[in-house]
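Report on the structure given below.
A single protein chain has been omitted from the complex, and every remaining protein chain is retained in its original position.
Chain naming follows the written order as A, B, C, D and E, and within any one chain the residues start at number 1.
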């Protein structure tokens, strides 16, 4: 099967609407197709990755732990835009840790989240075959 | 039956979403209840009143002529925020004419659209019993 | 005090139906009355009895149906909004010549007048939407 | 050229389903292929056969069903999104123990894999949503 | 006579919060719920505008929505108060009307 570069673009906050959750479902299913997958978080999408989410008080399922499972599905490139974080008063320290084991480097544990600039995000976007937006 | 002051608040553009149309349906039905009705147009809601709308090319019903029928339902106070118009590069001349016949003034034809400032809009909002938002 | 509540967005897609549910529960617990909840726009989709959410998610329709039963709530689905979106009860299905219906127990279909009436007869009106 | 199309919002509420319909028609008229249209999020609600829009409005479901018949389009409704929102075909209704179904002719329910596959097998992918 | 305003959108995504703040009057209250709770966070590009408005109107965020999104109460702008659903109900009862900025 052809291998294509897939980018999933997340620009919306979690829980207020379902897009963040249903985007994650696509990423998980898509992993089985062995494409070259990247996931972008910009604008309010960066809020999806905050640590310490606890949805007990709103009766909605907390799906944030699922991001940590992405490494097991070989989804290891989570691009987070620095300017989006800054505008929201967030830093990398506010995000949960997501890692993967690099099979090309003796299974060393490496961070999946890559903080990049807006210009670099534009480069990532321009380097894709398929862009799916949520 | 009690008479209350009802305000319908329109902040969304027409056609991209259904809120403008379904708001108008509420206003029309509500007219039968003989309450003291005002309708506010601010933010993108001012786009609902532009003249010359022609939806033939998008296959969606053009409901803008219905605003002109509001006078027959005794809905005669359509408040439009000046600042919202200005930010969008619009003037009163871009809006359709909506009039009513004033039964207290020998059925003289009068404009229903009242362009008011943001501060006046805040006053209108603060003077209501029931505010319905779309 | 009497609270009227409007739900304007569909279940799962927007948080509105969840927020409204928690608000109504809290209002009842505080001793207020909620004579009616009105479902408008995509809010009408809350009333479908055909949804099958994943087992680890809440069932929004069942939550509302149970709350309605417990407190004798009047859950009204706007007929005009419902027709556009394919929400029908048995009578409406028959009347429209449709071969199925999908409204759950505890909800009833009625006109927009019920929204205005709710605004007139309650002390406060709160809308949860998009 | 092969175009894949995603519809992410519900009928009438958002213009997405109308825009996608006009886009697919134009693509076909220009000689392109549209091997599949994938309905996700509230887009699954486009597939209900129970909607009864006002007589002076377009019927979005019927538009899609007719276009699918004319051009043998593959209209796929995402099963995960559909289950949450109460969209079922006859098989799904039976499997889930539901007493009714509501999917119109011309639509079929299938998995999210069909979306990825569409991305792989088409030359361009266009999403209409909110 | 005063109004309770609710805002359920992220202020970074839509204009709802700004429009609300531009229309509320001294003595009103603004309750940020759902994705609206992000408007209560300190240190963002919008915090100063919100904090300034806090001098004339009472600002609240719905705590369960804040907690769901991983925002600790220590991150709130000074003067913005957290409340639960019971507090939401009280705010509705206390003010003469509710206006929802959707």
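Please note the rule applied: contacts are C-beta pairs under 8 Å (C-beta built on N, C-alpha and C of every residue); 3 or more make two chains touch, one makes a residue touch a chain.
What you are looking at is a predicted structure, and each value in this text was computed from that prediction instead of being measured.
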Shown chains touched by the chain that is not drawn here: A, B, D, E
Identified contact with the non-displayed chain, of B:58, B:98 or B:116: B:58
Of B:14, B:30 or B:71, the residue in touch with the unshown chain: B:14
Given B:5, B:88 or B:118, the one touching the chain that is not displayed: B:88
Chain B, residues in touch with the chain not shown (by the definition above): 12-17, 43-44, 47, 50-58, 60, 62, 64, 86-89, 94
For chain A, the residues touching the chain missing from this view: 9, 11, 42-43, 118, 121-122, 125-126, 128-131, 133-134
Residue ranges of chain D at the interface with the undisplayed chain: 1, 3, 8, 15-16, 19, 22-23, 25-27, 29-30, 32, 124-130
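Keep this in mind: only the chains that are shown with their structure count from here on.
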Co-neighbours of chain E and chain C - touch as defined: A, B
Dominant chain pairing [most C-beta pairs in contact]: C-D
By mean Cα position, the chain sitting nearest the middle: C
Most widely separated chain from chain C, with each centre as the mean of CA atoms: A
Remotest chain, chain D as reference, centres from CA atoms: E
Euclidean distance of C-alpha centroids - chain A vs chain B, Å: 43
Chain centre separation (chain B, chain E; CA means) in Å: 27
Multi-partner residues of chain B (at least 2 other chains): 18, 130-131, 133
Shared interface positions of chain C, touching two or more other chains: 12-13, 15, 19, 22, 41, 54, 57, 80, 125, 127, 129
Chains grouped in pairs wherever the two touch, ordered by label: A-C, A-D, A-E, B-C, B-D, B-E, C-D, C-E
